[in-house]
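Report on one structure; see the data block that follows.
For this view, one protein chain was removed and the others were kept in their places.
Showing subunit A:
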Amino acid sequence: MHLKFNRLTSASAFLALLIALPIFALLFTATTETGQSFEHIRDTVLADYIINTVLLMTLVGIIVTLIGVPLAWLIACCEFTGKHLFNWALVLPLAMPGYLIAYTYTDLLDYAGPLQTFLRNTFGWSSPDDYWFFEIRSLGGAAAMLSLVLFPYVYLMAKANFLNQNASLTLAARTLGYSPLKSFFSVSLPIAKNAIVAAISLVLMETIADFATVYYFAVNTLTTAVYDTWLGYYDLASAAKISMLMIVGVFALIILEHKTNKRGKDSNSAKMSVQPLSYKLTGRQNVFAFLFCSLIFVLGFAVPALTLLSYAIDYYQDVWSMDVIMYAWNSTYIAIAVAVISLLISLVINVSLRENKSLANKSWFNLANMGYAVPGTVLAIAVIIPFSGLDHWLNSTAESFDLEAPGLILSGTVVAIIFTHIVRFAAVANNNIKTNFQQLNKSYDWAAKSLGAKPNRLFRQVHWPLLKRSALVAGLLIFVESMKELPAALLLRPFDFETLPTYVFQFASDEQLEQAALGAILIVIVGLIPLIFINRSIEQKQN
């Protein structure tokens, strides 16, 4: 890291603008081209879509908090049976794409699935009129599916925070007669609030951008509206307008997060002993903790993974070929490139923000986060707009030099896929690093500077060693996300190029999940490896 800090703001600005380029292209389309269908959608279904979106986000927000925070606290602050197993097992659902968990649960829970069949056989029911069973393909079902695979964000970020908290604060509260529960609510939780809010806002951005899951469950949200206007009404301008509506929603989230952050500023500055807090759970508490962790692990990972595994084994001979390994490699190198580049960009933007909390720097930071909320397919198109423009310019320049036109070297290539993923997931790195950066007291910087350290050295010798782990975690999270991401690869890929998600999709989109299971299992497995690292690295952080 050799960065000149006086050039930092311009570097930050350049990178943020680069990341935001597709969004601007979309905005430009939204405002310059006239779309007829926006009015029609607004007058008919838009209100329903907005209500559904808000409901879905609210439900997901509540569920991930109710799952993620207690789990994080149990693992970070308690001793109970199975804790060491759950500690890493609870991260695994993150490797499961939302659409896959939706497919598997629909197979298991719908009328012809094993559970309802079992119930009918046991109780002698013979038709749907004989009993009530919840409808998995519903808004509640979609919220449950998304929550089951997204709660690990809250779990991970809250756990890291709980582990980093100064135990002496809680111990003081306990000495003053607070019950463990009360000291949790009045000490631990307020300190962890920033991290939790940051995690929830990531989850909500994922939720607002989800298309595959809600589409499969026939829940119409704003993403549906975007797809309808663009692919149904052939009206990209109106689709862009609705996307802008979603980005406004994301800005509201960012502002909300910013407000909570402000109030909780420097709340953990008294950092002396780092003796971890540990309650030993016994009896009923122990059983409850064990059951709660088991339930979430089984629902979020074991059930869908085993279902996919059994399909993969049954259909192994139909689908196995060396090509699948090739697809896995394609996915992997794209994900690695995305993780590394996003991380570098995010470090520049964050360091610049820390150096100077000017409005400009804050704007660059927020600008670089917007891509996370845009549905993948829309973002892919947003990327095509500037990329094909650049391609056309390159070709005409080449022709003006009497060279052979090189064809399309940006759009429809792996470069376009990687770039789209970076735009989409830069927010993951930004938020992760920012949260951790904020925990580093500014006094480090002042001390180093008063001892004559140049900004460059400050970063290398003070910030980076302390940030290393959270940067690694952020990088690995992006890797996992990129492994799962479908739309950009689907739409922007070169000829005869498959990633694991595109391979899975061609079967899954035809409800032939069995044929897709092998590829699906590979997505999960490749994603698992970094997740275990992430978890271990959070563990070590406390030592």
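Descriptive notes on the structure:
Everything below uses one rule, namely that a contact is a pair of C-beta atoms (placed from the backbone, for glycine too) under 8 Å apart; a residue touches a chain by one contact, two chains touch by 3 or more; residues count from 1.
The working rule: contacts and distances are computed from a predicted model.
You can't see one chain of this complex, but its UniProt record names it "Extracellular solute-binding protein", from the set "Electron transfer flavoprotein small subunit", "Na(+)/H(+) antiporter subunit B", "Extracellular solute-binding protein" or "Alpha-D-ribose 1-methylphosphonate 5-phosphate C-P lyase". Between the chain not shown and the residues A:312, A:490 or A:504, the one that touches is A:490.
For the options A:119, A:218 or A:298, the residue in contact with the chain missing from this view is A:218.
Only one of A:377, A:482 or A:535 touches the absent chain when the whole complex is considered: A:377. Across the entire complex, the residue among A:210, A:257 or A:391 in touch with the chain not shown is A:391. The residue touching the chain not shown here, chosen from A:45, A:171, A:360 or A:453, is A:45.
Against the chain not displayed here, subunit A makes contact via residues 40-41, 44-45, 48, 111-112, 127-128, 137, 217-218, 220, 227-228, 230-234, 236, 377, 380-381, 384-385, 388, 391-392, 394-395, 397-398, 401, 403, 405-415, 487, 490-497, 502, 506-507, 509-511, 514.
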